[in-house]
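The complex appears here without one of its protein chains, the remainder shown in place.
Chain naming follows the written order as A, B and C, and within any one chain the residues start at number 1.
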Amino acid sequence: MADDLNTYLIISCALFAIGLFGVLLRRNLVAMLIGVELMLNAVIINLVAFAKFSAPEPVTGQVFALFVIGIAAAEAAVGLSIVLAVHKSRGSISVDDLQELAG
Amino acid sequence: MTLNAWADIAIGAPLAVFFAMLLGMRAWPRAVVGLSLLSALAVALATWMMALNLPEGGFTSSVPWAVTDDFSVSFGYRLTGLSTAMACVVGTIHLLVQVYSVGYMADDPHKARFFGTLSLFATAMLGIVLSADLAQTFIAWELVGLASYLLIGFWNAKPAAAQAAKKAFIMTRFGDLGLFAGLALMVSRLGDLKIDTVLLAVEANTWEPGFVTAIGLCLLCGIAGKSAQFPLHTWLPDAMEGPTPVSSLLHSATMVAAGVYLFALLQPLFLASEFTATFALGLAVFTALLAATVACVETDMKRVLAWSSISQLSFMLMGLAAGSQVAGFFHLVTHAGFKCLLFLSAGLFIHAAHTGDLLAIGRKVGRSAPVAALGLVVGCVALSGFPGFAGFMSKELVLHAVHEQGMVFYSGALLTSALTAYYAFRLVFLALFDPERESVEAHPSAALKWQQGVVVILAVLTLGIGWTGGDLARHLGASADEAHIHWMSSGVAFAMVALVLGAGLAFVDFGRGGERAGSFAKFPAMHRFFASGWGVDAFWRTFSDVGIAGLTRLALLIDRGAIDRTVDGTGAATKVLGGVAARMQNGRVQLYLSIALGLLATGLLALGAM
Amino acid sequence: MDWGLASLFLPELALLGTALGLFVVTTTVGGGESADLRRAGAMADRVAFFGAVFAALLALVPAEGQLFFESYAVGGFSQSVKLLLCLGLAGSAWLSRGAARGQVSVRDRPEFHLFLTLATFGMAMLTSATELVGFYVGLELSAYCLYLLVAMTRREGDHAEAALKYFIQGATLSAVALFGMSILYGLSGTTSIAGIGAAVTAEPTTLALAAVLLSLVGVLFKLAVFPFHFWAPDVYEVANDGAASFIAAASKVGAIAALLRLLTLGLGHDGLFWILGGLAVASMTYGNLAALVQKDLKRLLAYSGVAQAGYLLMGLMGRDEAAWSAAIYYGAAYLGLLLLCFIVVVEVGRGREDARLPISAVNGLYKKSPMLAMVLLVGLLGLAGVPPTAGFTGKWLLFKAALDGGAFWLILVAGINNTIAIYYYLIVLKAAYVDDVEDPTPLQTSPLGPKLGVAISLAIVLFGVFPQWVMPRLLDAVAAIL
Partner (left out) sequence: MAWLDAHILTIILMCPVVGLGIVMLIHNGKDLLIKQVAAVSSGLSLVLSLRVWALFDASTAELQMVERVAWLPSAGINYIVGVDGLSLAMVLLTGIVFFTGVLTMWELTNRVKEYFAFTMALVAGVFGVFISQDLFFFFLFYELAVLPMYLLIAIWGSTRREFAAMKLTLFLLAGSALLFPALIGLAHYSGLNTFDMTLLAEADTDWGGMGLILFGFIYVGFGVLAGIFPFHTWSPIGHVAAPTAVSMLHAGVLMKLGAYGVLRIGMIILPEAMGSWAPVIAVLALCNILYGAFVALGQTDLKYMIGYSSVSHMGVVMLGLATMTHAGISGAIFQMFAHGIMTALFFSCVGHIYDRTHTREISRLGGLFHTMPRASTLFIIAGMAGIGVPCLASFWAEFLVFVAAVKTWPIIGILAICGLVASALFVLRVIQKTFFGPPLEAWKDLPDISNGMLPARLILAGTLLVFGIIPGLMLTNLDESVRALVAVLAG
């Protein structure tokens, strides 16, 4: 696996795909949150890889990556608080119990 | 007073009375009646003045009424011998009938409405007669139809009268379709419908024969509607539901004669195509025969006179179709006289006997009403064509004219005049010489004087009219000898034979007492066939029940079934679609995301393909 | 202190100031006594409302220029959108004062207003951001505030579920959008939208266009366009009225502004716009059809919002100043109309324990409060695009722009959709004007509510009949960013 842009892109796409399927298929809410985090990490890898290999001056990519990391953390906090609220009101954090609102 | 002024009075005065009636009907009924009589007098005077000082080449003046590029209509007057003569007939008869109606309608609460509508009729009739533009004739033609609808349905509380009025209007409307189609076809060739332009175009015969025949037949259809010719004649006997003055003025003397007048006016057009002329002649003969046979078996007095009017109208058309304007028109004038007399005297009889049935009148009244009896006798004698009387003088000219058109028509005409004599005298014998007459004495009311006065005047007029043939011909611009009776010719002889045969048979059947059933009763099948008016009325009833009602049901079916259902269907379908769309939102968040990302993927692929 | 630069940042500063104020109020809430809790709540209402109004006034101050090393453009476009956002915030704050119908507990009210203000600040940033990073931060900031606002409804029940669904879809789709942005950064080497736009137009490879489409997903989610709209019905129906009105009105205006900013990337490519056209038709048809069978008023408004997003997206097919300015005009009209509807929702819903509001709640409104009935009439007919409201003029300008983009047959579909839409607007109107109600006791409304509604409806009618008061300014503003 040569140390060049393509490898990193492949890794990030794989990670992104894993995260996406995590969100779509896992039953457990927290697992879905983890899936979203994985997708964001894939983006971070992407940014850093582009900054290293192809961007004229790498700092924008790395700054962008830092921002994404910060926001991912905020997202996790908000997500978990909402999952907590769901648990309090429904008593379970499985996606199958979240089907009342329809029509 | 210029001719134009007289014409304005003739048409304007009655119209003013009609509007006065519309506005002030309830407040002062007597005033409306007075006004109406006054206007009738003015109209009669105006028509006679126009006829007397008519300049040599006639007088036309018109003002544009509705102008468009393709075609324009003008309102005006065209005074010729023919139109002024007809106007005089209308004016005089209208005056007499109005005077008669004063007595007839004495105790009717809606008197004002009657006189007002009668004046409307006068305006419309004179509108037809004096018009210079066929479009104006058509307009007046429709107005006359409206007036007849209102007058027949005057006692609209009686369902029969309302039904008769509707039938009359719709049947004449069928005829008007043909008239309108004819006019519309003419307009597509000429810019406007002025009578002079039409006649010039006919003389120049620039149109191809097929076109002229088509126009002739269309106009004939209109005439058949208005002048109650076969097959559009069944409304006239039903129109007897109206008051008797209406029957006498409209449905014998003037309105039904409008069709004949139009034929006389546009005679060159009809005669220009050989086919139309023979067709018209054949139609007239056939209708005359049909009407005469039905009149022979009819039991109601007014209906007998109605069928007789149809038959006499066909005689006029025969004269005109055979080519002689004088014969046809002279018969129109004399017929107007004696038929109006017959109807008015019938009115007296019906007032006295409170029923229209001949046998009942014979039993109840008979000769106890002297003036009515006098009117009936003079009328019937004139009607039957007794030599020297009005009927004979004009019918003789007609028979003479038809004689040249071939034996078939002539023999038909002769047979009809024989039948005419038969039913005329049948009427007299049944009404006046009924053996078991209980003598109930008539109580002459004050109003009766008006009616009897008019009947006497008319009787005198009927006697005199016969001899005015010569100066009428001169007035029409034809030579006097056109109206000369060839006393010694074979035609007169045949007519005499027909008269004697008819009168004799009538005397044999009804004159001598006995069961007075009439010779027709001997053949029950034929009797029933004649009584039903040769089944024409039944045909029209089935046509309206099956044809029109069927079409209506079909239309309703299409409307409710097809169109409405599709419209409501689309509405309901969209709601069902709505339900489907809403169910897509079934609550599972992972399904939402998969749909979203799936569509996104297809979008990306599409981008790739583009 | 050089006032020059700061003068460009005034509305945002006002919003931050309000947020700070609210933050202070939240800290004082500590103790449990209900008396000072209520006092703090009322204080929070007042601070939030007047802060928003002050920010709106500041947005009127003309400002033109760049901030933060050319990553933050302030101009006609951004200031007019900020004005709309602040008005939307003021409206929602006013609607949720005393947490209308007590749907937000007194303890949480200061935080409620804090998040409202922060969300508006995030969207204001979004409007001026000319650079992907600022754009993304603004997008996420406003998104997270909205998730929390929805979760804040006091009563037990479905609000948590709606908030979670809103969060999951939002987070996933923003991650996808971020992935697209990262690829755009990779291709063009810069994060400034103008730079990326130039790179994409230079060599419009499929990958570049795909990246643009992916990066649009985040904004389309916020705008509730068809495939990304599934969150809207649940959130509108269950969220408390204040949050729902903010999400329906102000956040949609923010989304429109973001879309206008981001769409400048792919202006040159027909393919991209035909896909957007497809999305537009899909969301129009889906929104209108689904709304036909709705029984809950707020859920109906949600689906109608999806349909309106479709009309708007189709208008953008014109790809020129006319389309862009019509979009903003239509956004402004939509903001006003939604505020009208939510005024009626709040006034009619007062005293109902559940946040839901069935259409039958509006029965006999003509008798209970004629003024509110008139407000509802103008609101619904405006949404239906009936003259003389701004809705009609907006639709006319939008479709005229769409036709310049060659979408004749799409407009026919939009016309038919409009007719379908009128059915469910009339159903609500029928409930208000025709159906009778058992207790015709007049509705005790708040003193100011109906009057504010009448004022807004008057404004909508006037702007509808006289578009020329505002359109020329919008045209110049939009010319700057195209």
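Definition applied: a contact is a pair of C-beta atoms (placed from the backbone, for glycine too) under 8 Å apart; a residue touches a chain by one contact, two chains touch by 3 or more.
Every value quoted in this text rests on a predicted model; they were computed, and no experiment measured them.
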Checklist outcome for this item: Touching the missing chain are B, C
Item to check | Touching residue (missing chain; options B:Ala16, B:Met526, B:Ile548 or B:Ala601) | outcome: B:Ile548
Next on the checklist: Can you tell me which of B:Trp48, B:Trp65 or B:Phe433 touches the chain that was removed from the display?
Outcome noted: B:Trp65
Item to check | Listed residues B:Ala5, B:Leu52 or B:Leu177, member touching the removed chain | outcome: B:Leu177
Checklist entry - Which one touches the absent chain: C:Thr127, C:Ser245 or C:Asn418? => result C:Asn418
Next on the checklist: List every residue of chain C that touches the chain not included in the displayed model.
Outcome noted: 322, 366, 370, 374, 381, 386-388, 392, 396-397, 399-400, 403-404, 408, 411-412, 414-416, 418-419, 422-423, 426, 429-430, 433-434, 467-468, 471-472, 475
Checklist entry - Which residue numbers on chain B touch the omitted chain? => result 22, 26, 64-71, 73, 135, 139-140, 142-143, 145-146, 149, 153, 156-157, 159, 161-163, 165-166, 169-170, 173-174, 176-177, 180-181, 183-185, 187-188, 548, 551-556, 558-559, 563-564, 567-568, 571
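One rule holds in what follows: only the chains that are shown with their structure count from here on.
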Checklist outcome for this item: Between chain A and chain C, the Cα-mean centres are separated in Å by 27
Checklist outcome for this item: Averaging C-alpha coordinates per chain, one finds the centres of chain A and chain B separated by a number of Å equal to 97
Checklist entry - Once you find the CA centre of chain B and the CA centre of chain C, what distance in Å lies between them? => result 78
Checklist outcome for this item: Multi-chain touching residues of chain B, meaning two or more other chains, are 582, 585, 589, 593, 597
Next on the checklist: At least two partner chains per residue is the criterion; list those residues in chain A.
Outcome noted: 20, 23, 98, 100-101, 103
Checklist outcome for this item: Contacts from chain B onto chain C in the complex sit at residues 574-575, 577-582, 584-585, 589, 592-593, 595-597, 599-600, 603-604, 606-608, 610
Item to check | Touching residues on chain C, where the partner in the complex is chain A | outcome: 132-133, 136-137, 140, 144, 147-148, 151, 156-165, 167-168, 171-172, 175-176, 178-179, 182-183, 185-186, 189-191, 233-234, 237-238, 299
Checklist outcome for this item: Counting only contacts in the complex, chain A reaches chain C at residues 16, 19-20, 23, 29, 32-33, 36, 39-40, 42-43, 46-47, 49-50, 54-56, 60-61, 63-64, 67-68, 71, 74-75, 78-79, 81-83, 85-86, 88-90, 98, 100-101, 103
